[in-house]
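One structure below.
What you see is the complex with one protein chain gone and the rest in place.
So, chain A:
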Amino acid sequence: MNAPFRLPLTPDAASDDVVIVQNVSRHFGSSRTGLFGRRAAPVVRAVEDVSFRVPRGSCFAIVGESGSGKSSLARLVVGLLRPTSGEVTIGSVALSSLDDAGLRGMRRKVQLVLQDPRASLDPRMTVLDTLAEALTVHSLHRDRQARRERIDAVIGMVGLSQAHLTRYPHELSGGQRQRVAIARAIVCEPEILVLDEPVSALDVSVQAQIINLLADLQARLALTYIVITHDLALVAHMADAVGVMYLGRFVEQGDVGDVCGAPRHPYTQSLMAIAAQVSPLDRDRPATVLEGSIPSPLAIPSGCSFHTRCPRARALAAAGVEAVDTADGRLARLCVEAAPLPHPAPGGRSTAKCHFADQSLPDQSS
């Protein structure tokens, strides 16, 4: 597991990968030094040995549920968290080579857009102040006139007007607030936007507007996106490549057509089944409902960390594969005891960390 793993994604285009994440892990709570010596705190393995590359101008999606570590991973990419091990490279700069001031300068290139625009904008600053702050922080457009011109241009880009500049966040609607949050992110001309659940706090009829706006901005400004979401339908629409996270690891990653079109990991399969738009006519066909909930990241299950909820491990055990009895039922022995290696898909454009990713599946018929 600890051997450096290189994604089989277009290795020839490596020079244009604007974000490279190599074997990054982040643990919380280990060896915290309190006032009275070391505390033996349990270790939370929020992110464990994650690698991916994002080519310039493309969109990479990180999918997972709460507790999967996807938000920690986003903050590792932005440099808000330092990895316990591994390396994040932005452009050609390794983040570990930067001090705090260097990281702050780097953030001009990498901007974060948070989920809930109601909370992510300072309630005491007008839209103009919010946008001007971004420029002040990075000493851009020092001239008053130039600054105002830049702000006017950006506010138009996100589909708002100059009349909105004097408003406070609580005087805007949810969609307008998210537009302001996006404007703040792009005002200092970044190369990369990290979008943390960019539409999930918005009204359904407004979500599509924001998704279209993001697509439009990506094309106009040649932006690279990293989108964090739990919604595979959104991923299938926006992203070029995707990593599906479960308990801090990517269980399946690669080209979005492969992962969303023909998922091979049972976890991705169940997420995809939920995300598919359902016709009320064929809803009696039972959807795969996963049992149980995500285990605590304090106590990650042995072997394949998904085995406690895996319908495939259960079906394989029932079909006669060598099995063991666990608290979660009778499961295939391999799943409980050995951590799966990434298995590349036949086309080589995605990998799934499942022992039985390529086997003919008995659970499809049963």
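As a convention for this text, a residue touches a chain if its C-beta (ideal position, glycine included) is under 8 Å from a C-beta of that chain, and two chains touch if they have at least 3 such contacts; residues count from 1.
Operating definition for what follows: contacts and distances are computed from a predicted model.
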**Asked** Any idea which of "Peptide/nickel transport system permease protein", "Ring-1,2-phenylacetyl-CoA epoxidase subunit PaaA", "NADH-quinone oxidoreductase subunit H" or "ABC transporter domain-containing protein" UniProt assigns to the chain that's been left out?
**Response** "Peptide/nickel transport system permease protein"
**Prompt:** Out of A:Val43, A:Ala94 or A:Ala119, which touches the unshown chain?
**Reply:** A:Ala119
**Message:** Of the residues A:Leu160, A:Ala236 or A:Leu331, I need the one that contacts the missing chain.
**Reply:** A:Ala236
**Residue ranges of chain A at the interface with the undisplayed chain** = 33-35, 65-66, 78, 80, 101, 104-108, 111-112, 114-116, 119-126, 133-134, 137-138, 163, 166-168, 170-176, 181, 184, 203-209, 211-212, 215-216, 230-231, 233-234, 236-238, 270-271, 274-281, 283, 287, 289-291, 293-294
